[in-house]
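Excerpt of the complex: some chains, original placement.
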C-alpha cells in the first residue's frame, strides 16, 4: 500500500472476478481494479478515467446512508453492458480504473473532508490526464473535490454544472460543511464565482426565498425544471455549457440524484414529486460527457438502503455510463 | 373546548414546536394550530385558509387507511418550504390555520357524515371569509362537504372541478354514501346539477359503461386524460374553470389522488397505470388555486399505510401547496 501514490485512498472493498470475460463483457469485466501487487505501476497515461468512492454521509443534514452508494454502484454495474445502443457507442476502448475509496474517519468529519480534498489534489498532480469521477457520498463531497482541484490548479477558473432540486446555498455558519452548503462554501471560499455556477432542475417548495435571493445576489445562474423543459433539458444543458465554457477553464459536473422525481428515485431521501425523469437526466449526462471543458464529475446523495426495486441504483449506474458515452464520443474513441 | 364555535371539530392530534422558527420557516412553522386556551378568540377575518382533517375511510368500498391521511400530511409538510420557486411566490403572507379533525364515530358512518356536513356548514356561517381545505378521508367526504356548504348557502349554484380516474357516479342504493357515489349523491340530492360537474383525468378500464351513460344523460362534463393531454392539462383546467364559472356561484375543487399514475402514487389503493403525472397535477392545482370562484377544496383517497418511499404523501402536500400558491397569486399577496 505504501508505494501507492494516494495515501488517503483505499483499494475497492471487493473485486469482481474478471477471468470469465467472454466476447461480451459486462461493465464489471471492463472497469478494472488494481491488484495489490500492481499498484506501484500505475501511470497517469494508463487510464482515461478513474473512479473514486467517497463513502461519507455523516455530513448529511438528514439521516442518510449515501455512504453505501459507492459499493452499491459497484455491485449493480455487473448488470450493465458497456455498449450504448442508441448512440452506437462501445465504451470498452475507454480505460477506466476503480481506484477505491477515500479513507474516512468515524467521528472526525473535518478529517474526512480533508482526505477528499487531498485525494483529488493528489490525483490531479500525479495523473493530470485522467478524468476523476467521484461516487459520493453526500453533497458535501463536491465542495471538497473542487477545493482539491483548485489546490492542484490554482490558476484555473472553475465552473460547475449542477443538476439539483436545491440551491445548496444554505449559510455555512448554521449548517457547517454539510450537504446543504457546498455551493455557498465554494463561493465564499473563493474557489469559484457565483456567476460560474449553473444549476438546472430546481422546482417546487424545496428552497427558501432567502436562498434564491442569495443566488441572485451572487449571480448564480439557475434554470428551473419547468423552464428547462420548455426548451428541452438536453438543449438547455448544451447551451449553458457553451456559455459557461467561454468563461472558465474547467467545469465540474455535479449530479445530485435528488434532481430526479421520487417516482424514479425512491432511494434518494430528498427526492421530490415533480422532479426530473431519468430519460431527461441521461440525455443531460450524455451532453455533459461530450463537452471538452467538463473535466470532473461527482454523483451524490443516493441512499441505496432506501431504494425500491433497485431503481435508483440502476439510475445511478446508467447516468454514469451515459456520461462516459459522451466522453467516448468526445475522445473519438468509438467510430460508432 | 365548549366555547369553540365548531363542536364537531377536535384540535389537531399534535402540534409542531414553532418556537425554533428562524428566518426560513418550514411549512410546519408557518401553518398554525390553535392552542386550547386560544380557541374562543378565533375570528373569521383572522385566517385566509382553514385546514380540516376528515379521518374517515370506513365508508370506502375497498379497504383503505385514508383515515390516516390528515396526520400523514401534517407530519410530511415539515419537509416543505412555503416558497414556490418557479412562481416566485412566498406563501407566508397567507394566514393558514389547521383547525383539527372532524369528530368521527367508530361504527355509525351516518353520524360521521352528518358531522362533516355540520362542520362545513358551521365554518361557512362563522367564518365565511375563510377558504376551507379538507384533508380526507375517502371520497364520500366530498358529498358531505358540499351539502354542508349548500346548507349554509342555499342560494348558491354550486359547481365542482373533479380530478379523478373515476366518475364516482355509482348507484346510491347499491353502494350507499361511499367513495363510489359522491357525485351521484350530489346530483340526486339536488345539491348540484350534472352539467355543473367537470371531471378531468378519466382513463382506462375503471368505469362501467352504465356510469358513462349516466354521466352523459345528466350532462356531466368529462374529459379523459388523453383528451386533456392533447391540449395540455393546465390549459384544459383553465378553460373548463372559465366555462363553469359562467354558470355557478362557487366551485369546489375535489382532488381524488387516484387520478395519479400508480408509479407516482403507490399509496392510493385505486391508483392505476396510465394515470396522470405529478407535474401535470401540480399545474392543475395551481390554476385551480388562482380562480376566483374556487372557494373550497378537498384532497381524498390517499392511504399512507400503502405508500412507498413517502412518494404519495409528498405528492399530497405538494398538490395542496401548489393550490395555495395559486391562491396567493389570486389574492395578490405575493409580489413575486
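First chain written, first letter: the chains are A and B, and each begins at residue 1.
As a convention for this text, a contact is a pair of C-beta atoms (placed from the backbone, for glycine too) under 8 Å apart; a residue touches a chain by one contact, two chains touch by 3 or more.
From a predicted model like this one, the values you see are computed outputs, not experimental measurements.
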> What number of copies does the complete complex in this structure file have, with 2 given?
Replying inline: 6
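Basically, only the chains that are shown with their structure count from here on.
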> Centre to centre, by mean C-alpha position, how many angstrom separate chain A and chain B?
Replying inline: 41
> Tell me, which parts of chain B touch chain A in their complex?
Replying inline: 22-24, 27, 80-86, 88, 90, 263-264, 278-279, 282, 308-311, 314-315, 318, 321
>> Please output the residues of chain A touching chain B within their complex, sorted ascending.
In response: 174, 202-212, 224-227, 261-263, 266-267, 271-274, 306, 308
